[in-house]
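The chains shown are only part of the set, and none of them has been moved.
Going by the order they are written in, the chains are A, B and C; count residues from 1 in each one.
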């Protein structure tokens, strides 16, 4: 038995990636492509790698039609759009996975401080990180797919924070991302002559993924956590590498630390705890989050490195993982491919 | 029912790519990994993206053991190695797909002029380009998987050559490849500080893929063809773009030309004839060969552009396509994924 | 004694490169920066590498002021702009070097076919390729700086064409360029997620550098020449590599061919004839054009490869070379730096 899904936001990169992942998903039929841009055009004209694979035109967003045809909808839209559509979609009995920030926050005021005024603040999504919220996701109709940086960062620190092993006042997160994270919209900082051989820190103390990380680590810690997060734009297209510099409350060996991670993630299909520090090309093109760590001989620091493909585990792959859970499929269906390396 | 396959040459890039493509192939079990390097080490240590996916150690090559355990063997070895193994493998009733040049040539002397002395010259392989030799491949026990450049070039020109439409004395082939085509062996020209922002023509008039292209185009033309082939190394990892500059015997419109291509490749699962000139990122990570063309207003030139992923359609993907044919599976099994774009 | 120069078009990449090259030119003082964009802003805000080096604001274009303050003006403006300014600038006794196409064509109708209606068709510039027109440049008040592709291509073929050695009906020019050639304007094809690991042919049979190449090669040949030119966009920022595939009328050895090139370019300060085929990183950041060649054993083809930095010898460096000639300075002043390699 197959389910029908619709993709709203068909022109963007996370939309394209949903098509790529779902095109050959054995239990899914993509029944509609919607968007505010490029309506009337073929999906495969906007995303030429999908030529001969996706045979749909982009239609204007029509919630009624979506609800009639789709069991589940992905809203891969800019922040502030889904919050206008989701009330109607839920009313029409569609399940929704929102890839934007609209439903990620427990406190509406946090969302509103970093994004915009919320138009459906009464609706609550489940934070779509299966490693933390699998059971809730299974029974939810509205899943808020996590941000790309938060996915890498939270997975990299959850075991240490949960176990109360680190100084919560000195969590330094130095993250590196490829340019696809900035999306399909043309900007000077992602113009190839500017970005092609460059590195740049941006939103160095004010990035809006910070409150999302704080929210989830605080829940794991059982007290308020404020991380120190700085992202950097790198000259590669896909991939995030997050370097967490944290300080142990008491000295621990690498083997002890790895044991804690292995127990925390035992059985997780998409988290690989590794002996060595993972590199971006271990995961690009796949839904894996690879994690490794290295404690410093003196001074208490542990370096925890996590890598993901920002468009897969950091966005559309995780959304498909959530979809599998919500529709009762095998959680790994359509997501088992290894990274493309070299 | 599944078949068992062995991979000889497990440390190289085409070996790694076979693991990637076969790991989730529903009809295949990889029963052995063999090689001359890294014996005793885990495949996933050499190819860290396969951690948790391929659980095999690299063993010393043992043809007897291979024949006992595998229905089909891929020899993804340097040129000159397979020719020593294949006689024994065939005797042991294994089917063989050789990714090296050892069995690509109809004339042993051509092989010997460009490569080395042949040690099993009596054995003949079927040239493994399914678009030209599908029926022969299905019933063969020894398939010679084509070179990466020849795959792109031959597919890009087969319709024009077959139909006798172009001047065979002025076929200029200007090809561009990523660095993965040079393999896993360290060389100065693929050292990142040298290659990372560079372009270089190499073997500009003497590349050993030239005789392979000549052989196949000659058969299509029904007379001897000598192409003018020059490859270039580019600062990207995967992908080949071949630009053929050819001259029509008589003026033709683009639509006529496209019609000829569409008829020639009608029904082919992995050749996409396109309206526009295709780009490398239309196909990287996939088994597609995309082809487009543009006739010049005056002077008779047609520019034909073909793109492939050199490690997929240009090597391991095509090998899996051949395997599917040889084992009686759906030809596209395990190969339906679209390109990774962006 | 120093001369004052003004730069019109201060926001673009060729404008930035003029500032870079002239900032430390011992005989030059930059007296003004002009443009239609970013007026009122610091040059070093637009081009942050010039911070502390260029202390000028971008002013609205004012020909009268320019003529009063500058001995020579660079118009580094989009095609169609200089033709409106140059009449007034010349009247005001400024010398002009135009980096656009506005004055490159002997026949106005050629310009108008490929660009736009000309507004000062009576004015004729000297084509600013010093290797061909040095003496005329020295005494000219209006120099039309060549296009980037034409610079590489013409220099790569001038000796063979001049000497009448090749078949003029089969000149195939397959050129490769970095993304800076497309300028500072944001486009989808130069968006990093699209361009960062891609190759694309563009304007494959219709590029407007073709008539410029034809004009100059025709004059060298003494008859009309129509080349077959196709450019490709590569994932690097700076550099052009032009691969010319040409056919000798009669067989010649490599040494003979190199001798012809060495004689043709003997004494040229910025053309290096090389034994091997040059690569892009031999010249990036410098004003050199490196040329190498390789004749094919059979079939008469010669592969001639030329490399330049598209923003230096292909634009601003050549403009400074022309300036040195027009102002009576040492031709190499300010241009002697080698390439940045690695």
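By definition in this document, a contact is a pair of C-beta atoms (placed from the backbone, for glycine too) under 8 Å apart; a residue touches a chain by one contact, two chains touch by 3 or more.
As the structure is a computational prediction, the values presented were derived from the model and not from experiment.
K.L.:
Count every copy of the one sequence in the whole complex, not only the 3 placed here.
P.N.:
4
Keep in mind that, in the parts below, only the chains that are shown with their structure count from here on.
K.L.:
Looking at mean CA positions, which chain is nearest the middle of everything shown?
P.N.:
Taking the mean of C-alpha atoms per chain, the most central one is B.
K.L.:
Need the most distant chain from chain B, centre defined as the mean of C-alpha atoms.
P.N.:
Looking at centroid distances, C is the chain farthest away.
K.L.:
How many angstrom lie between the CA centroids of chain A and chain C, rounded to a whole number?
P.N.:
A distance of 46 Å separates the two centres.
K.L.:
Mind checking the centre-to-centre distance between chain A and chain B? Centres are C-alpha means, answer in whole Å.
P.N.:
35
K.L.:
Cα centroid separation between chain B and chain C, in whole Å?
P.N.:
39
K.L.:
In chain C, which residues are in touch with two or more of the other chains?
P.N.:
In chain C, residues 193, 196-197, 235-237 touch at least two other chains, as defined above.
K.L.:
Note which residues of chain A are touching chain C in the complex, please.
P.N.:
Going through chain A, the ones touching chain C are 13, 178-180, 182, 184, 186-188, 190-193, 195-197, 235-237.
K.L.:
Using the touch definition up top, name the residues of chain B that touch chain C in the complex.
P.N.:
169-170, 172, 174, 176, 193-194, 196-202, 204-206, 226, 228, 230, 232, 234-239, 241, 243, 245, 247, 277, 279-281, 284, 294-299, 301, 303, 305, 307, 342
K.L.:
Where on chain A does chain B make contact in their complex?
P.N.:
Interface residues on chain A, with respect to chain B: 13, 16, 19-20, 23-24, 47-53, 180, 184, 197, 237-238, 272, 274, 276, 278-279, 281-286, 290, 336-342.
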